[in-house]
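Written below as structure tokens is the structure these notes are about.
A single protein chain has been omitted; all remaining protein chains appear in their positions.
Right, chain A next:
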């Protein structure tokens, strides 16, 4: 087919001018444009919303765990070293303490060596188990679907439980040994109350401070409370305090300690990060 010449194109243009003009619509007026925009406003609003992704929801694969479940998961961690070290310490204590005069060890300090060692063992165990020493493990253990400080809290609670449990069993063994030799110097109740009081108050202060001021402050305050308790014990001995009053004082310490442990639980639930506590 031949290509059209300029003349043919010009005549075609002239021929089509009329029909094309009739086919063309006049441009929309300002009013019509505004009407159209108003009609489409709803669609524009939708367009504004659509680019945003839907709000993030809690992972459906994840069940918000309870304290019991977190405790159970922490039990999976190898606590063997604490059990072995604690077991060895308590075994030596039971062997060292003379069942005839169980409270007269260590220069006549009331309560003997037992309540002196248990808080120290707790502080060391807490320090040992409170954090995972590897930075990478610590990082992945911190990303949890609950306040991350709860992991730290359950770990400390578990360690306290282990130390209390071992100390209690040792006390029972001491009681049996004292009964065998018919010692009149050993009273299971006041003895247990004494070590449990100082143990819980030391542990409670350590936990309380850990979730407020961090690891170093926690360690220092626990050691201070422990030192204060030794000073108080010797002072009470000088005043010649009765067994009943001593037991009441120990019971108060136990209650204070329990209060601090429970209050730390509340605090650990509120903490948004353990970063500070773990990186002190």
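The definition used in the following text is that a contact is a pair of C-beta atoms (placed from the backbone, for glycine too) under 8 Å apart; a residue touches a chain by one contact, two chains touch by 3 or more; residues count from 1.
By definition in this document, contacts and distances are computed from a predicted model.
Visitor: Assign the chain not included in the display its UniProt protein name, restricting the answer to "ABC transporter", "Cytochrome P450", "Fatty acid desaturase" or "Duplicated orphan permease".
Guide: "ABC transporter"
Visitor: Among A:14, A:39 or A:56, which residue is in touch with the absent chain?
Guide: Hidden-chain contact among the options goes to A:56.
Visitor: Among A:146, A:188, A:251 or A:265, which one is in touch with the chain left out?
Guide: A:146
Visitor: I need the residue numbers on chain A that touch the omitted chain, in ascending order.
Guide: Touch with the absent chain occurs at residues 52-59, 61-65, 69-70, 72-73, 76-78, 80, 134-137, 139-148, 151, 272-273, 275.
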